[in-house]
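One protein chain omitted, others in place.
After this line comes chain A, so read on.
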Amino acid sequence: MKLPNSEEIVEDLAFFDDWEQRYQYIIDLGKSIPPMDENLKTDDRLVRGCQSSVWLVSHDQNGTLQFQVDSDAVIVNGLLALVMAAYNDRTPAQILDFDIDDYFKQLDLERHITPTRGNGLRAIVARIRAIAKAKK
């Protein structure tokens, strides 16, 4: 399936009124992320959370950054899909301008992006921003 963009996600998630539907949506998103080639899952691409691991691959394509992500946990994968909707196929300047905290707040998912959460999501965001900064 084609992954929704960030506006569609905000709209979709606003539609659900209970946690079960919301998280079912995130789980389904997580499952729809194409799995990363195992050969790409090297240690230098690994962002280790204490509970789950995330791999990040990036490349520059005509001035926009393309990311591929994968996690061993499906909910984290779903949350990564939300992050990808915001960052993928954007210019470094667009990435650096994007307010990810506000976005997660709009999604009512800010608890997942807090530094205390051991899922590696915050670390992925930091790494994506560092890549964008280096390209700018």
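Things to note:
FYI, contacts are C-beta pairs under 8 Å (C-beta built on N, C-alpha and C of every residue); 3 or more make two chains touch, one makes a residue touch a chain; residues count from 1.
Keep this in mind: contacts and distances are computed from a predicted model.
For the chain of the complex excluded from view, the name given in UniProt is "Cysteine desulfurase" [choices: "Sodium:solute symporter family protein", "Cysteine desulfurase", "ABC transporter ATP-binding protein" or "Transport permease protein"]. Shown as candidates are A:11, A:37 or A:72; the residue that touches the absent chain is A:72. Although one chain is not displayed, its contacts with chain A can still be listed: residues 19-20, 23-24, 27, 50-53, 72-76, 118-119.
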